[in-house]
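The structure appears right after this line, and notes come after that.
Note that this complex is displayed minus one protein chain, with the remaining chains in position.
Let's turn to subunit A:
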Amino acid sequence: MVAPSLKLQDLIEEIRGAKTQAQEREVIQKECAHIRASFRDGDPLHRHRQLAKLLYVHMLGYPAHFGQMECLKLIASPRFTDKRVGYLGAMLLLDERQDAHLLITNSIKNDLSQGIQPVQGLALCTLSTMGSAEMCQDLATEVEKLLLQPSPYVRKKAILTAVHIIRKVPELSNIFLPSCAQLLHERHHGVLLGTITLITELCERSPAALRHFRKVVPQLVKILRTLVTTGYSTEHSISGVSDPFLQVQILRLLRILGRNHEESSEAMNDLLAQVATNTDTSRNAGNAVLFETVLTIMDIHSAAGLRVLAVNILGRFLLNSDKNIRYVALMSLLRLVQSDHSAVQRHRPTVVDCLKETDASLSRRALELSLALVNSSNVRAMTRELQAFLESCPIDLRADCASGILLAAERFAPTKRWHMDTILHVLITAGTYVRDDAVANLTQLIAGAQELHAYSVRRLYSALAEDISQQPLVQVAAWCIGEYGDLLLEGNCEETEPLQVEEEEVLALLEKVLQSHMSLPATRGYALTALMKLSTRLRGNNKRIRQVVSIYGSCLDVELQQRAVEYNTLFRKYDHMRAAILEKMPLVERGGPQVGEEAKESKEAAKLSEAAPVPTEPQASKLLDLLDLLDGPSEDAQHPLPLDPSPGGALVQLLDLPCAPPAPAPIPTLKVFEREGVQLNLSFIRPPGTPALLLITVTVTNSSGGDVTHFICQAAVPKVCKDQGLEVAWALQEKRPLSRRGGWERMRWKGMRQALGELWEEGLEPLGVEESSEPSQLPTSCVQSFQLQLQAPSGDTVPAWGGLPITQLFRILNPNKAPLRLKLRLTYNHFGQPVQEIFEVNNVPVETWQ
């Protein structure tokens, strides 16, 4: 080496002296080169210094992996300074994923058994930070021996190392169980703290340990009581509270032990009350203890008085000026709101005030809590506050706020008009942040509220006229104008100011939407369809509309182009059918008109399927949702991919489009079930490209006088066992409708055993099953002849008198072209009675499986 190596201090000076990033990098690279050379030379005296520099450089973010082997050498050296830096290096540079880490296991073992306390401390520290599962297994016995050593310095470290070992290798927890009880008798706070952590970890991992440790609750109570009642002790008090860290840990352990357990909760009640009242709340330490107490009270089976005390404490926290305390109060109230709703309601005004905070953490918590507090009595006031918040809140909270308001409005809307107003307001203020299904919800809501058509179309028109940039708003408005354009032009509606709108203005607005570069392709699609519908609603001549439509016939966007071309054809060749096709969409109608020609139905279906805009998940059920608007099953255009341009067989012939692919021969629909007006139909499609695939659409219609609710359809296909030629079991499948609230539910496929168990219970005999005690294991030579996959149904309710039917899509893979057999099980409520039906479908048309 040319120059003597720098000391760590000097290196730091140099790095600080570097003015630019590049200079700093230069300095560091030069130094790293020296360090590398020194490592190669193997200079033992200065090794620790080199490594220390390397660690500093590593902290700044530069690569330092070449120092790993040096760590090992340093750990093995007898000098303490070397060991110190070596272990530090090991902690910082090595971890489970490096291969070198196992090499230090031996060194750690030697150090642990040597008996020199600081060295043992170091070794334990390193083991607990980066010990992998193999290392832990090797060294667990050593650690356990150290648990019982007389010196508290080592003991406290050994205990926490034990915690780490348990986290890595849960099977080893039995080793540490017996020592715990003994360690609780310690007076040394460090050891106590560690023991409590260890017990907490054990209890969280295994319920058996939990039961075992319930016995120590009285002892814990005693310890805590001594802590709280002793006066000022210099050793452990922090701002007047004696050892708040220990108190907090004990409280947390008590919480875990007392959860769902009456006895332990009883034992704790007095103590908790005492802690809650005695703690000095003027300083943060006291507040920390109080907060933990409140959390504990909430989680265990505490007396009613105690819970009231807890809520009051939280209320006091909320009024505190310190932001930190308000934050924790809001968080705990959020947890409480599920169980003690009324108690939290009392603090509603304060919570709403917190919405106005500038602090992002606080306002987010306040928003969540406010949304949880909305109920039917305060919905109007709360929504007003939330809407005011929506206008001023930071961007990342907007999406949550918007969806929260919409959800609350849906659950508690006092009138439809208020609901519509609220949604409209949200769309105007935060349109870009609402969830994708808000558009669908709003359109359905408007369509369902007959009396509001005029009002809604007017308001949407004025909103649209002001601003065409918010996409969801534009989509809804375009749809509405298309549907109810005639109401818009009538000019009189008592609920808004009289608005005189000319036809030309409406058309101009829609054209503006079409041409604007801010509009998404989906929005343009909506606008084009709306224009088309207006051609029947408006009284003027359609020249302008025809012009626009023909212009878009050569648009570059395929979707728009196709629509435009089809509409054009509609004008030219099929003008006589135009009015019928573009009628108002039926939603829920009494004894709905069965549209005569299936071709027209499928044309509307095709239109609607194209009108399904932004692909939300799952596309299939949304598509079927829209298709449900037609009564009765429609055969064609049932292909689940909504972007499929070719609408289906009969339609193709109707429109005479030359480029349509050859349509598959339509398979007759099958009616499989009828009972008291509830009917189940199956319609089949075999896509031409995949001969093994069969798509079945199940449609449930209800022409009776009572609603059908909670409808669930389960299906099973046979699995054939090849060498015995027997059918071993039916694989049962089910899928529930997706619910919008609280995330998507997905039912996982039921395992064989469950499926079989259920079948046996219902009396569906699995054919020819062997008497094996393990029905869950299929003989390995079993060949699946069918694979069934269900998609989520469109809903679980069919309203009476021909209301919106439920549809569900089944996909069956039948590579062996075996005759199709299907067992269906239906459960639903009809006329207030639960109904369960099981039947097999075996008269499927031959075309489905050949």
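Quick note on the criterion: a residue touches a chain if its C-beta (ideal position, glycine included) is under 8 Å from a C-beta of that chain, and two chains touch if they have at least 3 such contacts; residues count from 1.
Methods note: contacts and distances are computed from a predicted model.
Only one chain is not pictured, and the protein name UniProt records for it, out of "AP complex subunit sigma", "Elongator complex protein 5", "DNA 5'-3' helicase" or "AP-4 complex subunit beta-1", is "AP complex subunit sigma". For the chain left out of this panel, the touching residue among A:31, A:111, A:186 or A:292 is A:292. Among the residues A:41, A:262, A:280 or A:359, only A:359 touches the chain that is left out of the figure.
Within the full complex, the residue among A:9, A:500 or A:843 touching the omitted chain is A:9.
Counting the whole complex, the residues of subunit A in touch with the unshown chain are 8-9, 12, 16, 52, 56, 58-61, 63, 80-81, 84-85, 88, 95-97, 118, 121, 124-125, 128-130, 153, 156-157, 160-161, 163-164, 189-190, 193-194, 197, 235-236, 238, 243-245, 248, 252, 284-285, 287-288, 291-292, 295, 323-328, 358-362, 364.
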